[in-house]
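Accompanying notes for the structure given below.
One protein chain omitted, others in place.
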Amino acid sequence: MIFIDFLLAFIVGGLICAIGQLLMDVGKMTPGKTLSILVVAGSIISGLGWYQPLIDLAGAGATIPITSFGHSLTQGAIAEAEKHGWVGVLTGMFEVTSSGISSAIVFGFIAALIFKPKGKVN
Amino acid sequence: MNQEQFDKIEQEITPPTPYVKNVLKAFLVGGLICTIGHAITYFYIIFFDFTEKTVGNPTAATIIFISMLLTGFGLYKKIGQFAGAGSAVPVSGFGNAVISAAIEHRTEGFVLGVGGNMFKLAGSVILFGVSSAFVVSLIKLILVTMGVIEW
Amino acid sequence: MVIIFQSKPSIIASAAVAGPLERKSVFYSYFDSVVEDERWHQTTNEQGNAKMIEEACQILLKKANLNNLDIDFFLAGDLVNQMTPTNFAAKEIAASFIGLFSACATSVSSVIIACLLTELGASKYAIAGASSQHNSTERQFRYPIYYGAQKPATAQWTVTAAGFTLIGKHNPKNPSIVAATVGKVVDYGQTNPFHMGAAMAPAAYDTITKHLEKRKQTIKDYDVIMTGDLGKIGLEILKRMFAETGATQEELNIFRDAGAEFYGEDKSFLAGASGAGCSASVYFSYILQQLKDGRYKRVLLVATGSLLSPLTFQQGETIPCTAHAIEVTME
Partner (left out) sequence: MKKLVLPIFLSILLVGCNDEKTLEVNNANGEEVKEVAAIIKNEDEINSGRAIFVEDQLLVAVQAKPWLDYKKTKIEKNLKKKLEEILPEYDITVSSDYKLYWEAQKLLKEEDSEKVKEKLEKLKKLKKEET
């Protein structure tokens, strides 16, 4: 049973990445543009209420891809809008920020302290 | 040599993008990163006080920490060349974009260099994430106010 | 515009230095110096680039048995913003200096100007050349070094290398520059910065055909026509362009490309090498050596450059390209 759980994480996560690759290759998009589109897609899917079931199904397969970033921001805004109405739409986003941003900032700062760029070949 | 002649030659000689191969590689590596993330999820649930709902944050932080080490030793770049979106789409790719820019601009100092350039690649993700969250929740609020849907 | 040099200025001496990764180059044995640290033991990559230029010039002066007070002009360029590494190196060299930017074509455009100054009698000795450093160039034109973006098979690898020559009055013992073509800017509407070969090939084609036409030569008059850094795919495109206009297979074999050959068949460098230092280090080491050894009598060196910046690319502009050629002979 636990094996299927992991398999679902693998398949769902892999599929989201495959969609990203298609956007990059077929749509001829830069990585930045691809990620932006995926985040917006995650936000819309979340607004429709389909992202939480995806997380329930695939676990990290749905929370690790960048789409979950749009989901958590949207859920934050929606939850606050439900509580405080119009003002909540704005304040909600400050309450729920993805830990991805804060940890990227912290680790980016640490990395800048300890690493130096070197031109290694692929 | 006119434009059409050249375009024809250029298209004939330029190797086609290996779509199927690239998508498969992205699927495998992306899936693998998510599977590792899933294992980390279980680790935090079992050994710490996290539920399935709250475990997302420590998992993302851990993945980004691993991403920092791989980025700093120049390995993430190699994974990226192989996997494409497979390593760019997971949150580790977001971390890589932030961390690589931070390392790169270290020589210009911590304020203007690291501070000013950290989000030069990943900033768009935050911009579109926050903006679309705003729009989506606004639409939902309007629809609820109009009585079309419920929360 | 084709220039014929009546006095045939000579390449008195030359020097090529390269970074650690360039050990993998097939031209490795021709380089004068290879440094273990791509920053040349400096704090920043840009300082490393400047140090690399200084070292190349020092080797050059040593070979020619001169010191920097003998140098009238220093003509060079690189790929970093406002060519600052070259500017800083010029401070140390202390000769009259003009910074040049023709992207990767700087290696040849600097030699052309040095030849003109020599022909004019204004210069006894002039240093001309170009350099590029991988890290600083990647940051300038693309992404941070450690960013994991997938490069397509058409992408090229910017080399860490510098090539410099000392141009002086005609000397029959040395290779001489008899003619040059200053290229126009050609734009066939290519927009992909990871496919520079395709953007630059038409510029090379334009310059080569003009040169041959004005000089009343054919491809076969040359032992080798070496383009700068079209890469493997760009070279194929150039060859096909000549094939379409009637070149035979035998003639096509005369075409070579420094970028396509630089790293041999190593797949990890994708379509091959690029950068101002690529053509400069190959031309001013390997090619000149072949001329001196008498294996080649007449070569055409065509350095190509794509004149884009990250700004123009992001604003959706096409990539304008240029190519400059020098005809070098050995008596």
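Quick notes on this one:
Going in written order, the chains are labelled A, B and C, and every chain counts its residues from 1.
The rule is simple: a contact is a pair of C-beta atoms (placed from the backbone, for glycine too) under 8 Å apart; a residue touches a chain by one contact, two chains touch by 3 or more.
Quick caveat, the model's predicted, so the values are computed rather than measured.
Considering the whole complex, the hidden chain is in touch with A, B. The missing chain, though absent from the display, is touched by one residue of B:56, B:86 or B:129; that residue is B:56. One chain of the complex is left out; on subunit B, the residues touching it are 24, 27-28, 42, 45-46, 49-57. On the side of subunit A, touch with the chain left out of the figure occurs at residues 1, 3-5, 7-8, 11, 52-54, 56-58, 72, 75, 79, 96.
Just so it is clear, only the chains that are shown with their structure count from here on.
Per-chain Cα centroids separate subunit A from subunit C by 44 Å. Taking each chain's centre as the mean of its C-alpha atoms, subunit A lies 7 Å from subunit B. Within subunit B, contacts with two or more other chains are made by residues 17, 22, 71-72, 74, 77-78, 81, 83-85, 88, 93, 97, 99-101, 103-105, 121. Multi-chain contact residues, meaning those touching two or more other chains, occur in subunit C at positions 45, 144-146, 149-151.
By the touch criterion stated above, subunit B contacts subunit A in their complex at residues 17, 19, 22-35, 37-41, 52, 56-61, 63-65, 67-68, 71-74, 77-78, 81, 83-86, 88-95, 97-106, 110, 114, 118, 121-122, 124-130, 132-134, 136-141, 151. Within the complex formed with subunit B, the residues of subunit A that make contact are 5-6, 9-26, 31-40, 43-44, 46-47, 55-56, 58-61, 63-70, 72-74, 76-78, 80-82, 85-86, 89-90, 92-93, 98-101, 103-105, 107-118, 120, 122. Looking at the complex, you find that subunit B touches subunit C at residues 1, 3, 5-7, 9-10, 12-15, 17, 22, 71-72, 74, 76-85, 87-88, 93, 96-97, 99-101, 103-105, 107, 121.
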